[in-house]
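Shown here is a partial selection of chains from the complex, left in place.
Here the chain labels run A and B in written order, and each chain numbers its own residues starting at 1.
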Amino acid sequence: MMSKLKWGMIGGGEGSQIGPAHRMGAQADGLFELAAGALDHRPEVGRDYAQRLGVAADRAYGDWQEMLAGEKDRDDRVDLVTVATPNATHFEITRAFLQAGFNVLCEKPMTMTVQEGEDIVRLAEATGKVCAVNYCYSAYPMVRQARAMVCAGEIGKVRLVVTSFSHGHHGDATDADNPRVRWRYDPEMAGVSGQFADCGIHALHMASFICDDQVEKLSADFASTIPSRELEDDAMVNFRMCGGTVGRLWTSSVAIGRQHGFDIQIFGETGGLRWASEQPNQLIYTPLGGRTQIIEKGEAGLSEDAQRMSRVAIAHPEGFPLAVANIYVDLAAAIRGEVRDGLPTPADGARSMAAVYAAVESAGKGGAWVEARPGMFR
Amino acid sequence: MMSKLKWGMIGGGEGSQIGPAHRMGAQADGLFELAAGALDHRPEVGRDYAQRLGVAADRAYGDWQEMLAGEKDRDDRVDLVTVATPNATHFEITRAFLQAGFNVLCEKPMTMTVQEGEDIVRLAEATGKVCAVNYCYSAYPMVRQARAMVCAGEIGKVRLVVTSFSHGHHGDATDADNPRVRWRYDPEMAGVSGQFADCGIHALHMASFICDDQVEKLSADFASTIPSRELEDDAMVNFRMCGGTVGRLWTSSVAIGRQHGFDIQIFGETGGLRWASEQPNQLIYTPLGGRTQIIEKGEAGLSEDAQRMSRVAIAHPEGFPLAVANIYVDLAAAIRGEVRDGLPTPADGARSMAAVYAAVESAGKGGAWVEARPGMFR
């Protein structure tokens, strides 16, 4: 009998958006059980909620420091800590738990600066612990299929990747002072970038992930279409990958009518691929000179990754929570010592931050091209 | 602290199609833990697999009789038994566990005859136990939204409901002898009906569920388009509901190119609705004289049911396993004594069987109209 792994969660309290996705992701396959938590910035609220979720009273903590202190010397300490707190705290929590020898899954953005990102990369290597960043879209089966096809050369050398992550949920100027919206455009809380750091880096990670290549340099145009905003709510980023691929990335939060407009197109010498997060179970493929084909999740002959990341039969839709669950499946395997290619790494987190800073610099310089790799990866 | 409910599963062994959906459904929200199982018709295989899933050795049973014997006198006996065995065994297992005072979730079809269906209805009433049939498509958030809109009169009196459940996965005549396909068209194993009993009854349940009405009579046309089949692989059923609504239902397993073509359209005096299982997160609504609108899962102002059955933010897709999970959420509530409208009942199971027999009779009589309700509900 394989016992469940013990899981601890920091943040993701009652009413949070991302909390339920992590809980479903960790529990859906019966691999993890929630054993500890510091779920809320209000200690009592967090303790209460943790217990309602089945955590024992002595492991329902008031904050992450208390949880670290409480867990680190237990024999049955948690096998994995998920960090789903406000962005500005990701770095110090992730660092602290890594230093104490825990495996960590950190929400994106992993850090607020490139330096911090590089620190986590080095620390994770030094400890040998599993450390991942939740670029969960990369765990959709058909994204894995796209990556497998690209890596197998099925569309030839990749010439061009075009991606967007745009929505309109921050498009109401009269709602711009709503605290749930405002902080995203306030440098005090969000850092140097608004929409690009929030959504754009998902698209940039996806481009790198599918193409198995890294962004080398970029040119950005930022706009605050709602003038009261200090940070951009719309951005266009052109980039070049190390292997020469041309990239185009548009991200917006004022695209009224787009709900969750995250999609990607990859064009190579001998074919094109298209995937959209709102219809995640299909991958559209056109071979050069041939007809467009619909590749269905669950069809025969898919890549090994695409197969194992799909759980129900062809054309039974699977969605976002199960993409998160696929991250947890691979985390469980990694914790048990198996090698699982594709888990988003601290290097991915550091690269995202380097791209954010490069884009801010480029936009400030009228679109000048700027090196986008962290210093440690140049 | 709310402890998890104990859950037992019969059938759904390794490699089965429906097993993973039940396990994800039961576990995703942390409400149930798998405590017992008789997962395979091969006793040792089932015992082994149950233990690999975390079931204690003494509750990893070889068959359902052993499980019934082992569980019925335990203080910590399972709170819910899921029956996911071959169709012909659903009745006896469900009956036996109900008689022993267990709560049961039975896969569809609940029974093989109308009489058996009526027996389960009466037995469930007599025991007062929770008994449900897994018409899980009815637990998609946007199906609930459709039902709420119809019941609130938002499209007026329903004139017409048009539904189909068609796929092409049995369309290969050269594969017709494949045992995984053949049994479905063999009266010895499948009973009186093939495709209609397999998929059509999902569509018929959906029509009844959304319209909050029952099928009164029907006229059917069956075809075995692959001649070697004794039972139909394509069927058209026209029906009338008790409230006068006209119904049209097409189901096929030879519709090559349709993957999981389950969809429904409801037309009332003042509007129309459209939903498709392959894009389950949208409901298409057209008010009389107005423009077609896209209602998104997670948007503001949805019905209470639609809201609570959605777990992640607007436009983050949710799929089939979470629809199954919604059934388990309501089962957990019902087991704890809460009232949850919408759980598919034994009466639904009995009505499906009556519709199957009526359709077979009608098709045999050249499309003659036949009463479709179980005797107990006329």
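As a convention for this text, a contact is a pair of C-beta atoms (placed from the backbone, for glycine too) under 8 Å apart; a residue touches a chain by one contact, two chains touch by 3 or more.
Everything numeric here is computed off the predicted structure, so don't read it as measured data.
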Item to check | Copy number across the full structure, from 2 displayed chains | outcome: 4
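The criterion applied here is as follows: only the chains that are shown with their structure count from here on.
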Checklist entry - If you average the CA atoms of chain A and of chain B, how far apart do the two points sit, in angstrom? => result 35
Checklist entry - Mind pulling up the chain B residues that touch chain A in the complex? => result 1-4, 17, 20-21, 23-24, 27-30, 34, 51-57, 167, 169, 259-260, 277-281, 296, 311-322, 325
